[in-house]
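Heads up, one of the protein chains got dropped from this complex, but the rest are sitting where they should.
Take a look at chain A:
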Amino acid sequence: MRWRYLSHSIRKYSKDANGFQVGIVGAGPAGFYCAQQLLKKIPGCQIDIYERLPVPFGLVRYGVAPDHPEVKNVINTFTKTASNENIRFIGNVSLGCHITLAQLKHSYNAVVLAYGADEDRKLNIAGENVSNVVSATKFIGWYNGLPADKNIKVDLDVEHAVIVGQGNVALDVARILLSPVDELRKTDITEYSLEALTQSKVKKVTLVGRRGPLQVAFTIKELREMLKLPGVSTHFFENQMNDIDKVINDLPRPRKRLMQLMYDASQKTEVRNKLFDILFLRTPISILGTSKIEGIELAVNHLEGERAVVTDEKYTLKCELAFRSIGYRSVQADPDIPFDKMSSTVPQSTGVYSVGWLSSGPVGVILSTMSNAFQAATLIGQHFDKGLLGERKPGYDYISKILEDKGIITVDWNGWMKIDKVEVERGIKHGKPREKIVDIDEMLQIGGILK
């Protein structure tokens, strides 16, 4: 004990961790995991977490599917981190809108950018703007109650939906569309989307990918869940799975198990009420329909190695609703951010760091985001130990004056706890874990502070 204390105090006095100020931008998993680790690497440092929304948790609240409540258990760890007296949450403050990177650098020894990757990639094909061609990101934001997406238009009074993309996000959308709605009633899905899904006529969902079965991006757990959905049968197009069994045994384990599961599923012939279709080797080339989508014209691809190459052959898929789910992209929230335009990520530099999807690119589950955040925190700890982040900084004192001058209403952790309480109470009425508030003004009325 005494040794520990001694080494702490040596560290404290030599590098003055007490005055060390860290500003984190973004209160998603990356921001929280980084904060958690920094508390250990630089004991005594002060960490301020800025979040654009009045409420924390990023994609854990607004991305992770409502029928995956277990994944959201990480919120308990984040809440524990936030309760540390050296952590301050400042909600409703946006980098690039209310504050600048220059101001953050003036205020903090280390600035950690953790604002994720929330722009969705477009197909960039003719007809993409006709109605009922929807971004999967926005659809997910809509059912999860993201304030910006609460009013998006999607007509579910149709039978056939196509999803372009074959990752876990695409599977989330397919599952929500095909799940028996009563399964969703017990989740924290928003009440308005529950109503829309109750009226939904969607009977068939087709998942379209550019490459073949061996290249799918979704993971096995998510596929297994689809295969177990009550009342839904899974089909593969045109015997596209036929030769897979010949290569399965040569694959490394994770791929091998996934391919085996897909192959076994492709050999089943049962037909249930609803259909989940998987179509490989197609690239969308145009959306058909003048005002509303009537179908998608696809090019047939073949594989050269791992790469999909478009052929002259065309294929038309009739549908009345389409989602694009071909990935996310980070934006440069402030012109001073050392943003790599090629990869849409932010590299590490002394004093300005990036974590999570902004750092790694928009791939990977919470586990990989955690690892990435821990790694960055270790790097910051090393820079601190080497004395690279030296001089005294004003921290929140400086930023709070800017926010005050601009009349910005902020939400602190206590404010979030109030919002949380109201949401949980409203949920009880509907037999749900919570009913999310989707109106920013209402959130601010409940949890906001105006100085």
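We adopt the following convention: a residue touches a chain if its C-beta (ideal position, glycine included) is under 8 Å from a C-beta of that chain, and two chains touch if they have at least 3 such contacts; residues count from 1.
Keep this in mind: contacts and distances are computed from a predicted model.
Per its UniProt entry, the chain excluded from the display bears the name "ACYPI001632 protein", taken from "NEDD8-activating enzyme E1 catalytic subunit", "ACYPI001632 protein", "Cytoplasmic tRNA 2-thiolation protein 2" or "DNA-directed RNA polymerases I, II, and III subunit RPABC1".
Looking at A:224, A:268, A:318 or A:401, the residue that reaches the missing chain in the full complex is A:224. When you scan A:153, A:253, A:341 or A:429 for touch with the missing chain, the hit is A:253.
Residues touching the missing chain, restricted to chain A, are 1, 3-4, 33, 36-37, 40, 68, 70-71, 73-74, 76-77, 219-221, 224, 253-254, 257-258, 365-367, 370-372, 374-375, 378 (touch as defined at the top).
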